[in-house]
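Remarks on the structure that follows.
Only one protein chain is missing from this complex, and each of the others stays in its spot.
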Amino acid sequence: MKIIKSFLAHNLNHNLTLFERQTKDIIFNELLSCSFVLTQKNQKVKTAEKLSKVFIRKAKRKELSRFWKYLKGSGIKQLFFSLRDAFLIRLFNNNFSNVLLKAKRLMLKCFNKNLAHNLNHNLTLFEKSLTGKIVFSYLLLLTSYSFLFSQQPDLFTYNNRMKFGNYLYETKDYLRAVDEYRACLRINQNDTLQFKIGEAFFEMEQYNFAAEEFYKLFNSNEFSYISKVSFLKTQFAAEKYDSLQIFQFPDEEQEVLNYQLKFVNLSLMITEENLPGYEKYFQPFSDREKSVLLDFYEEKKSLPYKSPLKAAVFSAIIPGAGKIYTGDYGDGITAFLATGLFAFLAYDNFKAEHNFRAWLFTGLGAFFYCGNVYGSAASAQIHNAKVKNEFEAGFKLFLKNENYFIPFIRF
Amino acid sequence: MRLRLIKKLLLVTLFFTGAGLAQTDWQRWEKKEVSYEKEVLQDSLVFDDSSVKAFLFSTLKNGYSFLISNHDGDNCPFAPTCSYFYVDAVKKTNIIQGTLMFADRFTRDSNLFKSSDQYIFHHTGKLEDPVVKYTLQQDSVNIYFKNHQKDK
Partner (left out) sequence: MINRISILIIILFQTAVLSAQNHLEMQKEYAESLFAGEKYFDAVTEYKRLMFFDENKIYSAEAGLKIAYCYKSGGKFDDAIAVLSKMKENQQINKTDIEIEIIRLNILRGTYFRAIGLIEKLEREVPEKQSELNYWKGWSYMVADEWQKAADAFGNSAEKGTEILKNLCISVSEEKYSLSFARTISYILPGAGHFYTGYYIEGIISLGWNVLWGYDVVNAIKADRIFDAVMVGNFLWLRFYTGGSQEAVKLAEIENRKIINEAYKYLSIQFEGKQP
């Protein structure tokens, strides 16, 4: 306690101006009462507040009122903002030493004693030289102006938005990532971000938007080739197979034209029942691509379709046979039994000369018979649709996993 | 077959890529009011089409349900019910084709060994069997199965 008292007394006496001498005793007493809290870091705020109360009581309103008003704030950060304003006022009033002393005193409270001691010794000499004043004021101005302009959060700068956008993209939060990238693009054109927007829309299966975004990069330096190829991939995924051939790419862009041909051939796997010959079909593909596509090519050529006409004819000859042909065993047997039962009942009743009942059963038998023939044809169509759909779904899933033979890009 | 195994593996890996959480946010959503109410069970047939034919058919069908089919038990494992199916079939095609479709439906209904491979489950728990599958138009049938592939 006594050591602190003497230390503070020595410093104060050494550098006081007229103002401080007048208020010296009050300040000294205040500092003393606050000295206990100096050692505890989390009490800095209380110290500053107590100091500010004293200064406000003693403030020369004209010069210091604005400065001390800020000191009423709740934290050390407020003190520094206040310091900024104070420095600006002092510069105009040329009362530099006064402010520097106050800054020194505040810093004594906030930082360690060694630092404050150094500051104390060096600043006295520095203050007195004119060049020192100019350099110091310039640096302080710099700090203060940086505070002024950084009042808006810097989380929304170009770089920060891009960083955040990249994080969102990696965590598959694509819609938000697109918003961030678009905000960045409003400030600065960036082809990588533009491409990533396209990819994000593609992942979300919003193919129209994805195509629009890829189209914007057609004339880019770096992304021209990949954007054109990605555009084609989008058209394929959106099932716009006709439009794959509409776009005319220049003859010099051989790789893009090759990709276009690849996509057209891939679309044939979905749209055409009969594929072209092996050589013609696999001509644009590389050997690795050929090897993985070969299974699908061969499966497509030998898909187990059933003919509706055959199914109907089989059922006409033997009720239920058509459904067994298409794989509906339970339905086929039921149809056979139902038709057979009513035929038998009709025959039996005709024999027993119960004509009304006989005709009734004949009618019901005919009803089931015709239904079974129709149903067999429908059943063949259903079987074909299931087979086609399963093949297509598997093929599309496979292509999606291969990224449609486009090299994956690492950002 | 090797190809089928690859397809199944691909489906499984896609399922587990953890994209589930983010997918909610692929479309903007707004505040939703809390409601604990359960779905109301509804029964009668209402056609969008307001023509005389549609009105006549729906009245006949509703009359049949009210007087007869509501009282003979819940025997139809399909959704929509056989009477609804018949009226819808006649509406979409013509009376002869509709009647043939109904006959086929009746036969399939009588089949005690229906499997879930043949039919997709309806949200009410019954087997889905709409008219569109039996209109003998291959394109419509293809589209039906493609849409249900997305639901799977």
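By written order: A and B. Residues from 1 in each chain.
Definition applied: a contact is a pair of C-beta atoms (placed from the backbone, for glycine too) under 8 Å apart; a residue touches a chain by one contact, two chains touch by 3 or more.
Computed from a predicted model, the values in this text were never measured in an experiment.
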Positions on chain B contacted by the hidden chain, ascending: 20-21, 24-25, 28-38, 40-41, 66-67, 70-75
Using the touch rule from the top, list residues of chain A that touch the missing partner. 76-77, 80, 107, 115, 118-119, 122-123, 126, 136, 139, 143, 147, 150, 153-155, 160, 163-164, 167-168, 173, 176, 179
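Keep this in mind: only the chains that are shown with their structure count from here on.
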How many angstrom lie between the centres of chain A and chain B, each centre taken as the mean Cα position? 37
Partner chain B, residues of chain A touching it in the complex: 171-176, 204, 295-296, 299, 308, 328, 330-331, 333-335, 338, 367-368, 370-372, 374-375, 377-378, 381-382, 384-386, 388-389, 392-394, 397-398, 401
Parts of chain B lying in touch with chain A, wherever the complex brings them together: 2-4, 6-7, 10-11, 13-14, 18-19, 22-23, 25-28, 97, 100-108, 110-115, 118, 133-134, 136, 138, 141-142, 144-146, 149
